[in-house]
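Only one protein chain is missing; all other protein chains are in place.
The block that comes next holds subunit A.
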């Protein structure tokens, strides 16, 4: 690991990155997110966990409006998310996202995957975009795969490319939606190492994950969700050693039990 990865994460600031107030969302008549209130400060590393169907993925997908909320307010980096498409595109170009199934573009090379959005959204010259892309591919330790197509890489490598692709947009906030859930066990570590390194450089991160080791290593806050609500949030140490609600205790005993 590099020096940056070994250093402790920089302190959390007072500056607000994401402000969610009284947010509600329904799928048809199903109430997926109920009265969510959440403030994320710049530099925070938040891990969101909870049973499946608890709304944790939906919550972070609302932050870049892959899902629309129906009530309440979401303000990302000073821009409120409404049906105004220009605001939505602005927020999306500031917020990077890493998906469970990577979602790389299979018809483009690794390098083209990384330069596409900078060239077309940020209007960066091609040469410069490629230099940035190689910089981040080096950072996720696969510069030698730049000319290959995603289909030729392993799952772990693909997910690292996906992280590099998001970083090439120089985002202020990174969202991770179960980034290691589709990976073979021996590939999880390489992706987590990359994420830990990113956290230690002070990136604002929201991660939906069940990797509790990751939460303990870098998170400054763990949020537990159930039935579309935030049930409990605390520092990782308090959250794991001294959970307050019965629902959290049950969940922790189930995922840490064996």
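Here is the rule we go by: a residue touches a chain if its C-beta (ideal position, glycine included) is under 8 Å from a C-beta of that chain, and two chains touch if they have at least 3 such contacts; residues count from 1.
To be clear about the criterion, contacts and distances are computed from a predicted model.
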item: Protein name as given in UniProt for the chain not displayed, "Glutamate transport membrane-spanning protein", "Electron transfer flavoprotein small subunit", "Chitooligosaccharide deacetylase" or "SufE family protein"; value: "Glutamate transport membrane-spanning protein"
item: From A:15, A:37 or A:89, residue that would touch the chain that is not displayed; value: A:89
item: Contact residue for the chain not shown (choose from A:33, A:124, A:142 or A:169); value: A:169
item: Per the touch definition above, residue among A:33, A:74, A:104 or A:225 touching the missing chain; value: A:104
item: Residue of A:12, A:75 or A:116 in touch with the missing chain, whole complex considered; value: A:116
item: Residues of subunit A in contact with the chain not shown; value: 64, 66, 89-90, 92-93, 95-97, 99, 101-107, 116-117, 120-121, 149-152, 165-166, 169
